[in-house]
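And now, chain A:
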Amino acid sequence: MTFWNNPINFIGYWLNGILTGWHLPAAIASILLYVIGIIVLILFAMTLDIGLVWVERKVVARFQDRLGPNRIGPFGLIQPVADIIKMVIKEDITPDGADKIIYNVAPVLAATSVIVLWAILPLASTIYGVDLNVGLLFIVAAGALGTLAIIMAGWSSNNKYALLGAFRMVSNMISYEIPMVIILLIPTILANTMSVRGITQAQSGMWFAILSPLALLIFLISAIAELGRSPFDLNEAESEIVAGFHIEYTGMKFGWFYAGELLHAFTFGGFIAILFFGGYGGFFGLEKLAVLTWLNIPFVQALVFIAKATFGYWVIMWIKYSVPRIRIDHMLAFNWKFLVPLSLVVLVNTATLNKVLIVLPNWLYVLGMFGSNIVIGYATIEILRAYGRKQRKAEKIPEPQAHTQEQAV
Partner candidate 1 sequence: MSIPLSWYLILAAALFCIGLYGVLSRKNAIAILLCIELMLNAVNINLVAFWRYQNAAQMAGQAFAVIVFAVAAAEVAVGLALIISVYRRRKTVVADEINLMKW
Partner candidate 2 sequence: MTAEQIIFLLTGALVLVSALMVVTVRNLLHAALWLVVALFGVAVLYAILQANFLAVVQVVVYIGAIAILFIFAVMLTRREAMEKGRQTRNNWWIPALLGLTILTGLAVLILSFPGVQRTEAVLPAGLDTVQALGTALVSPDAYVLPFEVASVLMLAALVGAVYIATVDKK
């Protein structure tokens, strides 16, 4: 074992040697090692979070044809630090009639529910917190704590807008949790495990994004809704209820809601990478070639993972800044009447075909899985099209015409 192929255990053994050299009992030494590892991991996540503030502001500026932060430091890189200093030294206002304990617990719980996700996030084959055999449900469980934090914040602020925002946000989050949980079953079936690391390893030959592209699409949509980002951001709809559940929060308490949301978005980018794009691995067997064995070095894997997660995060940002907000009735109808039935169809399809086609040669299996998803997707679009036609006929709206060249001119 060298530093390069197993850095965590290498450092762990080294530190363990030092600690036991001080005549600490073995149990206390190992707990101390856990604590050190956790603190390093969380501080890494927090540093990343600070970076994300800059990335988010810079990217939204580019989407809106602005420059974004550019005064403090080169390219405005020091801006997030200035933001944090500002938030820490701001006066912390607690509104009258607020339920003080719940009001103060809510932002901490919101941040914690995101931070704990990093416990199961595998950064590389040998760099991960813990390999839980119920990892996927752990993601959902952490999301449940986040929902609770939002309802606590909305209720305790003693503000109509906050309560309304919390109600909207919670009904949004719980509705979209259903397609998400159903879609999480698909990597479970394909990899035959719920462990996040096992799912990554199962994709070393073939990404699940290819075996089930529809699942990826549904997961992306429900992840965005779960994050409460635009187009599903009616929980904070500035034009209607000002900022939703965190309207009364100031200073660092608001900061934790904001930082939690950014880190949550990035973490979900990471989970999209893990569940559908092979996480730190998934090189289609290329890493076995002699010239490419460096892909197995943990630090390279971690970089690959961060790159994939950043791509997922970028897609989420891209959608956030390009699509307008959806009305709540449309949003709920879209979920219950479209996403839930579709995800159930995809689930049944995957469960059956995975059992039937597994006897075939590998390329036929992949082709069958991919093809069935395409067929389902096409059928869905056709059904929607027929339904739209029927609706237009009922309401006597003319059929939309494709613009020809002459009309455009």
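Definition applied: a residue touches a chain if its C-beta (ideal position, glycine included) is under 8 Å from a C-beta of that chain, and two chains touch if they have at least 3 such contacts; residues count from 1.
How were these candidates chosen? In short, all candidates are chains of the complex that A comes from, given by their letters.
Since we're looking at a predicted model, the values are computed, not measured.
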### Query
Looking at this complex, which candidate touches chain A: 1 or 2?
2
### Query
In the complex formed with candidate 2, which residues of chain A make contact?
27, 102, 132-134, 137-138, 140-141, 143-145, 147-148, 151-152, 155, 163, 167, 170, 174, 177, 194
